[in-house]
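Missing here: one protein chain of the complex. Every other protein chain is in place.
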Amino acid sequence: MSDPTATPTGRTALLDVAKVQKTYTGQGRTVEAVRDLTFSVGNGELVCIVGPSGAGKTTLLKVIAGLLEPTSGTVTLDGTQVTGPPPSMAVVFQEYGRSLFPWMTVEQNVELPLKQKKMAKERRAELVRDALEAVGLAEAHSAYPWQLSGGMQQRVAIARAVAYQPQVLLMDEPFAAVDAQTRADLEDLIRSLWHKLGVTILFVTHDIDESVYLGERVLVLSSSPTVIMEDLTIDLPDERNQLDTRSSPRFAELRHHVYEQIQLAKHRRGGEPAPAGATGASAATTPA
Amino acid sequence: MTATDAPTLDTPDAQAGLVPARRRFTPPSSALGLLGLVGFAVLLEVLPRTGIVSRDYFPPLSAMVTAMVDEVQTAGFWDAMTETLLGWGIGLGISLVAGIALGLLLGSVEVLRRYTASTIEFLRPVPSVALIPLAVLLFGFQLQSTLLLVIYASFWQVLIQVLYGVQDVDPVARETARSYQLGPVARLRYLIWPTALPYVMTGVRLAAAVALILAVTAGLVGVGRGLGAEIAVAQSSGAVPLVYGLVITTGLLGVVINLLARALERRTLSWHSSMRADIGG
Partner (left out) sequence: MQTVLRWGRSLFVALALPVVLVTLWWVLSAGSTNYYSPPLQTILTTFGEVWFGPRLVDDVLPSVTRLVIGYAGAVVLGVGLGILLGANRTLRRLTEPVLEFFRAIPPPALIPILFLFAGIGDTAKIIVIVFGAIWPVLLNTVEGVRAVDEVLSDTSRSYGVSGWARMRHLVLPSASPQIIAGMRQALSISIILMVISELFGSFNGLGFAIIQFQRSFAIPEMWSGILLLGILGFVMSLLFALFERRSLRWYHGLRRSQRGEK
């Protein structure tokens, strides 16, 4: 479907982030979370944003989602400037336990945003059924979220986003809180949904492996105040799987490269020093 | 929240005291609250003076205060205050001792707890004011009448909270205690009591408030003396400003009791990581 060697300029831009800056002020001190970010995401692309802890990733994502107003700069979606949450955007948060309505069943959770779109009842039912089937939860429609495991709860949140039929799907470290095996399954689910639906995905993570495995492009962020260190095209084959892709030499090279960039970012920003003797091979997962 | 992720500072807005830059000036809440109180006081003064409400029913605040200033110089007022505080304090004390002792006993002995549950569920919602005629018949206008009402109302608050607290003992901790063969006293002291303490403090706070309600009510309906009786006398003699003054006084008493109970709760539980909400109660 998509050309594995697609470059940022190869597609029409759908989402434009221009000179975005975000500053927080509180009792007597000012924190500049995001300094100056400019990038665009092409229609149908899967772009990962990776950066060290405290890099203002969540802030950036909330600004793009229209949940936070940038201090300066603009976000443009499909030619229209984002001033509030746009109707063609869906967000999946990290805290699945807090992003699903505990007083609603799985089905009701997925259906609620569709009701807000004033969709006909039959159409809603169809979308909900398809979305739950797509994430492998067709059986669990009448359960409450808290009756499900963490991974299944996050599937519900993904189903809700899918049923909403967004142009752009924003994901904020969605798998940071699930165990490793579930995480691998969910990563493959995202890849397959992306292939099937042709939706544009912006995926925020702090996991370098995950960003390389999932993305067509990886944007490497510096420590706060945040700028973009590198815009890297991931030239891995389009058909990926956990075993072969992750053990391919090219994957190791790319991961190594991103890891170095992030270490550099830490040094350059004068934040925490990089772990001594880091080679990129072993410590490349969670910078915790 | 997160299972595999170490806590991060990814969201600067989650850091203490930081708000988005647009909201510039918000006055501290205490200043606004004070403003609200002053505004309320002004309203109490102005409404009757402008004749929007009748002064017969609603005298200006200054009249209430004047009546109260005269009242506090009488011995009768302080007798009434003492009587109310005695009824409140003794009643609350008995409820606490009885409620905590019985709660620990019933809570720790499974058989007792199961066989008493339905009886407690039946007796607890019986409104204490139903006992008013009984109190009058038994004790007349003595302090015991007030005590009967105060104790019946506040005892259940304590008992229920203690029962919740004992049930909350962590199963793993319970097993640990058993495997180390802790005796009943040691279990109570090191396992059950620390777990139940936050609930006990919630019970104390709720019981203190309910006890005051009943201590005042007893006087009001002619069961005891105290501030309630003063209000009733002032009302029947048409001293409207004094009625208001006394009601405000009981309100202030309630505020003081509430603040004291909360301070006690905070002091006792300062070691405790999370102050519980009393939703479970």
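The letters A and B name the chains in turn, as written, and every chain counts its residues from 1.
Here is the rule we go by: a contact is a pair of C-beta atoms (placed from the backbone, for glycine too) under 8 Å apart; a residue touches a chain by one contact, two chains touch by 3 or more.
It should be emphasised that the depicted structure is a prediction, and the values quoted were computed from it without experimental measurement.
Contact with the chain that does not appear here is found for just one residue of B:S128, B:S145 or B:Q161, B:S128. Within the whole complex, the absent chain has one touching residue among B:T50, B:S118 or B:S270, and that is B:S118. With the whole complex as reference, residues 26, 29, 32-37, 39-40, 57-58, 114-119, 121-134, 136-138, 209, 212-213, 215-217, 220-221, 228, 231-232, 234-235, 240, 243-244, 246-248, 250-255, 257-258, 277-279, 281 of chain B touch the missing chain.
The missing chain lies against chain A, touching residues 62, 65-67, 84-85, 87, 89-91, 93, 95, 98-99, 101-104, 112-113, 115-117, 144, 146-147, 160, 164.
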